[in-house]
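Only one protein chain is missing; all other protein chains are in place.
The letters A and B name the chains in turn, as written, and every chain counts its residues from 1.
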Amino acid sequence: MSVTYIDAIREAQETLLREDPRVFLYGQDIAAFGGAFKATKGLAEMFPDRVLDAPISEDAMAGLAIGAALQGMRPIIEMQFADFSSIAFNQIVNHAATHFYRTGMPVPITVRLPSGGTAGSGPFHSQSMEAIYAHYPGVVVVTPATVADAYSMLIESVNLDDPVIFCEHKFLYRWLKAKSFQGDGLPIGKARITRMGRHATVVTYSAMVHEAVRAAERLQKESGWEIEVVDLRSVKPLDIDTVLASVARTGRLLALGEAFPWGGVTAEVVSRVVADGFHLLEAPPMRLNSRDTPVPYHPKLWAAHRPTPESICDSLRKLLSY
Amino acid sequence: MPQLGESIAEATVVRLLVGVGSAVTTDQEVMEVETNKATMGVTALCSGVVEELRAEEGVSYAVGTILGVLDVTEEEVARTGVDTLESLEKKRLEQVSEQQVKGEQNLHFAVEGEGYEEAAPPEIVPSIRGLSVPTGTMGAHYISPRMRARMDEMGLREADLSAIVGSGAGGRVTVDDLEKFLDYIQTWPSSQASPMRLAVADAMRRSWTRPLATVGTSLGLDKVLSHRRDQTKKAGPTLYLLRAFALALKEQPEVAGFLIGSKVVHPRSFDIGVAVAVEDGVLVPVIRQVDQKSLVDLVQEYDDLVDRARRRRLTEADTKGGIATVTNFGTFGLTWGTPIPLPNETLILGIGAGVKKPVWSEHLSAFVPATEADLEMTFDHRVVDGGGAGLLLRRIVGLLQEPHLL
Partner (left out) sequence: MTDHTSITSQRTGADYVRAMYCAMIQARMLENKLSSLYKAGKIVGGVYLGKGQEAVSAALGSALIPGRDIFAPLIRDQAGRTAFGEPFIDCARAYLGSVLGPMRGRDGNIHRGRPREGMLAMISHLGSAVSVVAGSLLAKRLQGHLPGTVGATCVGDGATSTGAFHEGLNLAAVEKLPLVVIVANNQFAYSTPTSRQYACEDLVDRAKGYGVTGHSVDGTDFLACAGVIGNAVSLARAGGGPQLVVARLLRLSGHGEHDDGSYVPDSVKAGIYGRDCIDVAEQQLLEFQIMSAEEIAAIRETAAVEVQAAVAQAQQEPVPDPYLEDWRAFSSELSQPQS
């Protein structure tokens, strides 16, 4: 019997609803329908007062969560797609994120963003928004890559007193399977060495962790290179210590992400490694992101828009031959 | 099985609405399928007769699985643009060959064990962008931050990398090359260099960063030697040279100028050093204001400094502030050399051993015996040219032909 990434998200929400009366879910189509991705399937039957359908008002959904959190609740907002959270951007970054600093009173909301690309989803159902939110002080941004992380980090997110943007990757929903929801229990803010290596470090997160591992396995088979893969798990806080320790072992860094190339998590990783670990670098650090266009609709274009094991291998070969 | 929604990988056939032999029309629902999101109908895209049903009720099929086959007329295929079994196979083959050609595959986690085409290592082209190093930077020229840190940790200098053949882009020496080299030299006998050796090495390495040139001429020593014979307090030939050097420099001090950026720093005082060979190195005590002291006055000071140098009893002040150095490698029986100035000086004057030679005398129209030594001056070519250095050298030779004036 195996469980999927989406099962983990559903299960975590059920656990939270069952164990914490402060938790409630608000989002479009999440009640009787069970959500566009079935992340809340059956929950409205179990908790009819606390799993509520929202109007198509992302700004008001986020505002509502903030108001409820100020009254002691632990709301979880489901954005139907991460892309639509742009409508709620103001409430999240200006209202929720500033509140603790301004008033001393934290705003414990969790906003779930079904993120990232899947074939055929096109420009408005494929975005990766983590960098935009991470830019703002006061927002925790998590990007689980494993079934166990999806489960434990969602529970941890809701229990954190600060606003959390929970970036769950749609591609992993049903493709990614595991034996159980139990993991190593790493907390938010700690990166994980997913694969050990000594010739180069790939720092990545979310679905790209799996692409990086594939690329690493291919290079090992091809020419014996041993590639270390670091899963950031949360992009804010960013566990730069684990990254630096890995670069200290390997001397070479590839920062990999599915988001657009301008700025973002990969740029942040590179700039911190250069600033704090310049002496560790045997080659200029590299970045690999999606292309700098909107996410295309057609599966062939989409597959060439995002990093793939092939393009990751190409980048690594270049990095290793430096 | 159609793609029935976001991130749906498979769906279950709930009910078959047609059987083999049934006639179907365009857009007719032929079966019901269920995903974890919804139940929906699967429609036929054209009219025809069901030839084969591959799907069974209650069974899940992956997206893209062929669930059944319709027997359709060619006209109907043309009218509706649907895929046939043949066209699907053709597309599949085209896709496979395209992937092989381009190495581009839309493959994700579900696909296992695909082979990988061995690729030639990518060629590194010089560029101002990305990973390439500038062209023509062989050997140790480009040092990565990591290698710089490793070298600092080990006290290595760029000159220490000269023996390593680089394997990195553009032939650069990588940190791996360095580690391998260090492992390699482990197998050779080695000893710890003395602090004196390291100090000289450091001074010479720093000095060698400049464009140094050497000029030389012959010096007749007979006048000096006969003058020396008449003295009670005898100065050595090095001291004569020292005194002549100081007087000549006083006349043309710019030759001893020191170039820093766009500035030439001129001598403040004619303080000149003397190279003294000691165990495993050289020390250079400095004699002060050589231009203002007579030869006789200098003897005591000179002897004292040389003695203390040999006994390694010099203070830091004794070796500071020189503007040039004199070295007598004649004491080793050598006749010529190319001395290297101290890194903080522009000039060094070297003298070889005196040798008795037949010299043509115009006056006597005959060869006569004479004692001569070779005199060499090495200078920083940024500061002074061969002509200027030669002028200074000839003036020194001239002064030494009138030793009573020294």
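Observations on the structure shown:
Assume a residue touches a chain if its C-beta (ideal position, glycine included) is under 8 Å from a C-beta of that chain, and two chains touch if they have at least 3 such contacts.
As the structure is a computational prediction, the values presented were derived from the model and not from experiment.
Though it is not drawn, the left-out chain touches A in the full complex. Of the options A:65, A:145 or A:200, the residue whose C-beta touches the omitted chain is A:65.
Here the missing chain is touched by one residue of A:102, A:179 or A:300, and it is A:102. When the omitted chain is restored, the residue from A:120, A:237 or A:299 that touches it is A:237. In the complete complex, the residue from A:5, A:24, A:81 or A:205 that touches the missing chain is A:24.
Mapped onto subunit A, the footprint of the missing chain covers residues 24, 49-50, 54-55, 57-73, 75, 87, 90-91, 94-95, 97-106, 137-138, 140, 160-162, 187-190, 236-241.
We take it that only the chains that are shown with their structure count from here on.
The mean-CA centres of subunit A and subunit B are about 42 angstrom from one another, to the nearest whole unit. For subunit A in complex with subunit B, the touching residues are 34, 36-38, 41, 118-121, 125, 170-171, 173-176, 210-211, 214, 218, 221-222, 251, 278-284, 286, 299-300, 302-304, 308-310, 313-314, 317-319, 321-322. The touching residues of subunit B, counted against subunit A in their complex, run 3, 6-9, 36-37, 103-110, 116, 118-119, 121-122, 124, 130-131, 133, 144-149, 168-169, 174-175.
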